[in-house]
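Everything on this sheet refers to the single structure shown next.
Chains shown are a subset, placed as in the full complex.
For reference, chains read A and B in written order, and residue numbers begin at 1 within each chain.
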Amino acid sequence: MSSPEVRASAGDVGAREVTIAVVNCNTSERMTAEIAAGARAVASPGTTILPLQPRWGPRSAEGFYDSFVSAAAVLDLLVTTSEPFDAVVMAGYGEHGREGVRELLDVPVVDITEAAAMHAMLLGHRYGVVTTLARVRGQISDSLLTAGLAARCVAIEATELPVLEVAHDLERTVAAFEDAGRRAIAAGADALCLGCAGFTAVRDLLVDRLGVPVVDGVTAGVLMAEGLLAAGSGVPRTGPYDAPLAKDRPGWPVSPA
Amino acid sequence: MSSPEVRASAGDVGAREVTIAVVNCNTSERMTAEIAAGARAVASPGTTILPLQPRWGPRSAEGFYDSFVSAAAVLDLLVTTSEPFDAVVMAGYGEHGREGVRELLDVPVVDITEAAAMHAMLLGHRYGVVTTLARVRGQISDSLLTAGLAARCVAIEATELPVLEVAHDLERTVAAFEDAGRRAIAAGADALCLGCAGFTAVRDLLVDRLGVPVVDGVTAGVLMAEGLLAAGSGVPRTGPYDAPLAKDRPGWPVSPA
């Protein structure tokens, strides 16, 4: 298990040679690669992006069932990997598990659902989320609610494009997101979150067409993780995110350490 | 996978020969047995209690990490069991996964966190939760929030008794819960939920000493599941709980079907 000390001292911040694990929550290698590329595109020069992917679980996660399977698969990965890292970006929009990872590790953990909402809330007065399938709106809404970030979210709009088909036809994808974005703007949004990972390509096109900021979660997540590392504010040693109790967990982790 | 049709017709309600799977979320056989005993003690004559326990995972779940592991272990169990049943009671107080089980199965699924809160809200004007460790208050609070049941919860108080030690000394256990209960009452509660499974023994003593109703989650959960079955109102065929999409899930389920 990788859990390097977070440096609460600001002394060594200047260097900022940090490694950020960017964890795709599903087992699609193509999506892991896209996420990694998006992360590297915005990371600071001193940041190493470590792309990770669970050893088992669904090829894509669009629903509560897959989300809970993925959450455990991500925990299984993190508890068995020997790769060192300084922070984690959980790159599944609206997916479960962030609180468990925060408990497991003593490094900053950023969920892209949270990071995207935070960027959007700093740029606009009300925000909306544009996502793929209508069925995931419940998850996203729950995720923003427990994150305490729902108060200024005025719309979660779906394109009804399946995650794995999005890349095939860029113009159709952009058009679908533009349409969903206009519905969110009509509901009062002046900033949008892309409610899915791997859509950096469509972001700039949407900004131009809609006239509002459009936040990509992986982008926001990596930059937020860099910020938390540079701040060096510490992590909790007490309360809900205190280290897991030592106990017997037969059959767990599922993967060999 | 077991997913018998829920009967939306009220025609066969009279008989009420139903099987309710009562799922302990952890792998403690003693606790599974206690939960089963508690369930049977309140079940109607026509109800068969089917106690289930995940095939892997923590011996007890007190924290987000164990809760997410348990959620997947429960899904792994439910997707691989060949036992038929008509409803599910998820017998882990404040634990994750209920939405995933609702998506997976087309039978009513009752989380004891929800059922206990509902009973308490029907009996008192404001309710409190008395639980074991302070660290789980975050989970419980999140669980009530996404359940939409937090508005009348005025306190979540901890006894600081570890789950697995509770049974050893009944009087000490009752005294600790009584103390936590008085703090909740001082905060405005006039009904209490026992925020952990397997505590039916202490309930009646607490009712006598505190003068407020005390709700046991397994009790409430089984009775709520019976009620939902008798009502036969159907389950959603659309929206967030629509059946999981067909897709490749390598390595899942973890257990053989």
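Convention: a contact is a pair of C-beta atoms (placed from the backbone, for glycine too) under 8 Å apart; a residue touches a chain by one contact, two chains touch by 3 or more.
Since this is a predicted model, take the numbers as computed values, not measurements.
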Quick tally, homo complex: 2 in view, grand total of copies 6
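The criterion applied here is as follows: only the chains that are shown with their structure count from here on.
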When the CA atoms of subunit A are placed over those of subunit B, what is the turn angle between 0 and 180 degrees, to the nearest 5? 180
Subunit A residues within the subunit B interface of the complex: 27, 55-60, 62-69, 71-73, 75, 96-97, 99-104, 134-139, 142, 145-146, 239-242, 244-245, 247-252, 254
